[in-house]
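Every protein chain of the complex appears in place save one, which is left out.
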């Protein structure tokens, strides 16, 4: 079981060891994801072209792959990097943004799954689409479904793909098919800032750089990001201020503030 | 005639219905345009590759096409999306960034015009170049001409292309060739934040999702953005703060603040 005492040591280890995180991510999230990674203490490297994406995996970082703004050349790179990660045993995270919205996105994810992502992170609609729920309607990066609808889908997907699945929403679900942790942090105003989900995907890859237990690493990432987002949103006049404060808080949050805020429970 | 009482209901309708807006936009504007759309209550989808750009138009959103950082693959996508929008009757907005600066940009716009944009938005230099004024010098995204120089060009372009034309600057002009509305909001410091014009183009596409009268929708978009920008700039120590406050204000502005600020007039 992962409980809150297991999480803070990972935040500290991350700040101390500055893990390298290679990101192949969408254009919208480039700036904020890199800033979020720097703020938590990681070392981001946005290295994505097929000319170097596979080679870069050999430098020892973890990998974050996000399909938010795909094109054929980028998909080639995603496959090269995921394939290299799989071959080397490098942990990697897949963010299947808006899967189901177009047939192209489904084909991309199909091409990536043989390389066995360590963690898959999405909103309820994306995870339900990946689990094979044909009734989910996806029309973009914003989910039409509540995260609580996705419990069964998340566990089924985790078991089928032998990975950890993270569903973010009002309630976050982190499951490896056996252990399922629920988190209740975050704030609705976070949905009014673009690419925070994409940023959490990259943060999850950073925590995989300091913890080999993927379910625990993903729980720590989601809890830390959720607590910081909640604190950033409280009293913020709007999404502009939220984003600025989020980066400040990710950089400097202390142990007591984290532990007094985190709302964690286990699902049996 | 569009007057200020016609505008606020559209702001409210947008917040309530969260219209989907597909953006094919330049790399510089990706982050801020998506954040601006979320702040006003719309649902942005940065979906641009030719593999899916046309298909995505079928999901029911409106479309924003911005040529700020063009390349052949992206132009292919712009054409696919604009063509799909034209075929389906989907409203779409064209932002001819820096047209006239290079021959490539002129060729791109020429390729897009047969698909009949619902609205064209640019600065004075861009609109004058599109209207065929050979004496305009364009060397980049910043206009060398005052918006007041562009009245005749805007009306001529609107009539010729049977669309609504928006010229932004110290004074904004919104015309469909018959009705011409002038707006006097905004602030000079807004020109020191990148991609706010591009963001307004996307905001205009969002308002087209809640109002079929394009001249009225474009007026509402321009007025709302101008008022919020003006409020964000007042007392701001510089462009960094302006941008943060703009997102906050776009998210939360109330009716009275809007109506007491908007400076609107009709040109006969």
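To keep things simple, chains are lettered A and B as they appear, and every chain counts its residues starting from 1.
Going forward, a residue touches a chain if its C-beta (ideal position, glycine included) is under 8 Å from a C-beta of that chain, and two chains touch if they have at least 3 such contacts.
This structure is a prediction, so every number in the text was calculated from the model and none was measured.
Remark: the omitted chain is touched by one listed residue; of A:30, A:98, A:227 or A:262 this is A:30.
Set against the missing chain, the residues B:105, B:121, B:216 or B:251 yield one that touches it, B:105. Taking the complete complex into account, A:251 is the one of A:13, A:107, A:187 or A:251 that touches the chain left out.
Summarising the interface, chain A meets the missing chain with residues 18, 20, 27, 30-31, 34-35, 38-39, 43-49, 51-52, 55-56, 59-61, 73, 243-252. Considering the complete assembly, chain B touches the hidden chain via residues 26-28, 30-32, 68-72, 98, 101-105, 139-142, 191-195, 236-241, 243-244.
Definition applied: only the chains that are shown with their structure count from here on.
Between the Cα centres of chain A and chain B there is a gap of 33 Å.
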